[in-house]
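The complex appears here minus one protein chain, its other protein chains still in place.
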Amino acid sequence: MPIHYGDRIYIYIDDGRDYILTVQEGKQFSTHRGNIMHDEIAGKNYGENVLTTKGNKVYLLPVGIIENIYHMRRCSQIVYPKDLGFILLMLDIREGNRVIDVGLGSGSMSAAMARLVGNTGMVYAYERREDMISLATQNLIVWKLIDRVTIQQRDIEVGFDEKEIDAIFLDVPQPWDYLKQCWDALAGGGRLGIVSPTAGQVMEVLRSLNKLPFIIIEVWENMFRQYKPDPYTFRPYDRMVAHTTYMIFARKVNDI
Amino acid sequence: MPIHYGDRIYIYIDDGRDYILTVQEGKQFSTHRGNIMHDEIAGKNYGENVLTTKGNKVYLLPVGIIENIYHMRRCSQIVYPKDLGFILLMLDIREGNRVIDVGLGSGSMSAAMARLVGNTGMVYAYERREDMISLATQNLIVWKLIDRVTIQQRDIEVGFDEKEIDAIFLDVPQPWDYLKQCWDALAGGGRLGIVSPTAGQVMEVLRSLNKLPFIIIEVWENMFRQYKPDPYTFRPYDRMVAHTTYMIFARKVNDI
Amino acid sequence: MPIHYGDRIYIYIDDGRDYILTVQEGKQFSTHRGNIMHDEIAGKNYGENVLTTKGNKVYLLPVGIIENIYHMRRCSQIVYPKDLGFILLMLDIREGNRVIDVGLGSGSMSAAMARLVGNTGMVYAYERREDMISLATQNLIVWKLIDRVTIQQRDIEVGFDEKEIDAIFLDVPQPWDYLKQCWDALAGGGRLGIVSPTAGQVMEVLRSLNKLPFIIIEVWENMFRQYKPDPYTFRPYDRMVAHTTYMIFARKVNDI
Partner (left out) sequence: MPIHYGDRIYIYIDDGRDYILTVQEGKQFSTHRGNIMHDEIAGKNYGENVLTTKGNKVYLLPVGIIENIYHMRRCSQIVYPKDLGFILLMLDIREGNRVIDVGLGSGSMSAAMARLVGNTGMVYAYERREDMISLATQNLIVWKLIDRVTIQQRDIEVGFDEKEIDAIFLDVPQPWDYLKQCWDALAGGGRLGIVSPTAGQVMEVLRSLNKLPFIIIEVWENMFRQYKPDPYTFRPYDRMVAHTTYMIFARKVNDI
């Protein structure tokens, strides 16, 4: 597939450095491995490569969601890919779903949800901070997903505008304060997902969940370990991420 | 949302047992916690409950992909939710994608992919065994995803019919035998995902990947740990799944 | 080394079953793999084998501490080998040390400590329950370590008799109630080790530790994963122990 001016592409230099850039006529992109001429990229196909001015190979690749997350402008902690895939699956987000994302942050969770709900669904994103809304909006525009995300600036203590919501993702410092609001917005059988980094927060969430009609309450954590991709010294890398967050899931029922 | 005759629903009994059933007029569903009358379910809303003949509460819930996977008829090892969410994310599967799934098995990976590619994409599933194709077809019909999956019975040694494929998922005993075929079918920059349970298999895959123009080769494993959802004795459960599979990812380039 | 009547030995049958037995003249030991004649064992050397009456090989091996722990009579949760080795190292227990073990339980931690303190050290074990003291005493006699363990039946709320203790191991349901008593008994720079299975307990311990002159407070957990010892299908076993306990360590100082 040929690359045109205006395309956002993912470039991977053979020393392991990677970037996202938008191909523009006459531009240069400088790296410590040499400069990359945009005009050499335009017209090439994905999978092909160009050379930097210092002779390093630059592979031209389509951008995916993980590349977008790692390279986006951000002003908040992101949900890591290791957690994101599992959360999307546990929340069972799919075409046509109407889902809520609190707080919006830099927009990556809303973006991941927006990909899944398709043109017939909608992501309702809530965020208190104006600067984050501004940043997330820019990101969602770049990712061409802004049409599927309805953003509201609000302290969710007053509740959500929507009802009969399929799934809610809650990433706020004190989620226990908003569980009744979530219950109100969810459809019967709807799914709630919460992330909290500390054990004390999870315990507080559980105490509050137990007072409301939620069932199938589950708490998970995961550890992802990456291996050296070398057949002759195949072993895990020396260090890894030990912890990002605990993940709590529950389903709304009418009464218990 | 009201439940009608003919709907497939997920039921959760208050002792933790769960089932999927299709609501049918006049039918009973027997469990060791008492019988459930289908006629009492019809007309109820999701989130509500009915009682078994022994007085146990039965919650009526929408079916999601994870419930489908754990309750499907199967004749092969499944890809676990802990791995599935990450694989779908790493393969960046989304609306309009054309992707390949080998081997089809009981159909759960093809189903997960089919949800993601939408009406404008297609999953091409390959499987050697006729009995598996038959079972997977039944599952995909029940899940209403069969229209998005093109199934072929074939030993993929001869290669795939498709070209310019966005992503391939390979779950076969000797994946190293089919990497050239995968390379041929993938678009430039396309993504390959492979699962192999043993270290020796991974090493063999890596040896073969290194001979072909694939870059950004990564090997991952994960460990998911579930906690007792009790605020007063919050701790991990005593035992957990230690290992399901190693996951290998790579991206096709034209040459290295 | 030849085996004599009266020796306690570890026997391993070739199907993976294992036992500890004391060789006695004229006796038989019955297993579902056939009977073992004690008289055939006497005079054999460690490393040799005898056959059961059904023809299964029985390997004759010296007993070690791990075999003793897994085969002892017990009436309480044990400290697992995966935790035990690390705790002994972190508490730096060695020849000549005077150490405290609370609660004694079935005696395995006191035994492990007693091996390390040698003839010139002493383990002071405290336990409230008489039945446990009785059981632990029997175990320590069998293991020939009773001379190095001074057992007291006491609620440790009143404190310990000893002063200038090198290390204390605390395995009780509410360790936070006894930290001052531990501080009193420890020598300057002495080491404290505490095990608690739940996150809430650890948090409570930390709150209490912070009010006393303890430094270098560390909290650890570990996950041990065992692999199939087969070179051709080398991979972790499917399931593993997910959690036994959190381990808390601290060192006493005079003031902070």
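Lettered A, B and C in written order, each chain numbered from 1.
One rule holds for everything that comes next: a contact is a pair of C-beta atoms (placed from the backbone, for glycine too) under 8 Å apart; a residue touches a chain by one contact, two chains touch by 3 or more.
Remember, it's a predicted structure, so these values are computed and weren't measured experimentally.
Participant: List the displayed chains that the omitted chain touches in the full complex.
Facilitator: A, B, C
Participant: Thinking of the whole complex, not just what is shown, which of C:Leu51, C:Ile141 or C:Ile215 touches the missing chain?
Facilitator: C:Ile215
Participant: Touching the absent chain in the whole complex: find that residue among C:Val23, C:Ile41 or C:Leu60.
Facilitator: Considering the complete complex, C:Leu60 is the one touching the chain left out.
Participant: Can you name the residues of chain C that touch the chain not displayed here?
Facilitator: Contact residues on chain C toward the absent chain are 1, 10, 12, 45-49, 59-62, 64-66, 81-82, 84-90, 92, 94-95, 115-116, 118, 164, 187-191, 199, 202-204, 206-207, 209-210, 215-231, 234, 246, 248, 251-255.
Participant: To test your reading of the contact rule: which positions on chain B touch the chain that is missing from view?
Facilitator: That gives, for chain B, the contact residues 199-200, 203.
Participant: State which residues belonging to chain A touch the missing partner chain.
Facilitator: The list for chain A reads 197-200, 223, 225-226, 231-244.
In this section, only the chains that are shown with their structure count from here on.
Participant: By the document's touch definition, which label belongs to this structure's chain graph: line, ring, star, complete, or other?
Facilitator: Shape = complete; every chain linked to every other.
Participant: Between chain B and chain C, what's the gap in Å when you average each chain's C-alpha atoms?
Facilitator: Taking the average C-alpha coordinate of chain B and of chain C, the gap between them is 44 Å.
Participant: Return the residues of chain B touching two or more other chains; collapse runs of consecutive numbers into ranges.
Facilitator: 199, 223, 225-226, 231, 234
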